[in-house]
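All protein chains but one are shown in place.
And then chain A:
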């Protein structure tokens, strides 16, 4: 049976942990944001064969996190998505749509 593991990390160690995933030849599966009372809970999911590893951390509403697009270039869509829908602040996305990936009437509708 495939594993489905949640790995708690600190926001500061995000790039380091993502790099470990890259070096383990994991693929990026998705990035998910969940609204919490005072911020966001973020899950970065990586797959290897049928196993799924989810890096998990929480941040405050105004916190900024680094983009992982230098390590996983395909993350630009997921990062723009959580920025546009939730308002998560992400620094240095390789292709930054500046809030126009989703043309929603209301800004950050999932916030």
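In the analysis below, contacts are C-beta pairs under 8 Å (C-beta built on N, C-alpha and C of every residue); 3 or more make two chains touch, one makes a residue touch a chain; residues count from 1.
Going forward, contacts and distances are computed from a predicted model.
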item	value
Listed names "Dipeptide ABC transporter ATP-binding protein", "Formate hydrogenlyase subunit 5", "GntR family transcriptional regulator" or "Putative chromate transport protein", with the criterion being the UniProt name of the chain not displayed	"Formate hydrogenlyase subunit 5"
Touch with the omitted chain, as defined above, among A:10, A:24, A:64 or A:104	A:104
Touching the absent chain when the full complex is considered, from A:27, A:91 or A:107	A:27
Footprint left on chain A by the chain that the document does not show	1-2, 4, 6, 25, 27-30, 32, 34-35, 43, 45, 49-50, 52, 54, 72-74, 77, 84-85, 95, 100-104, 109-110
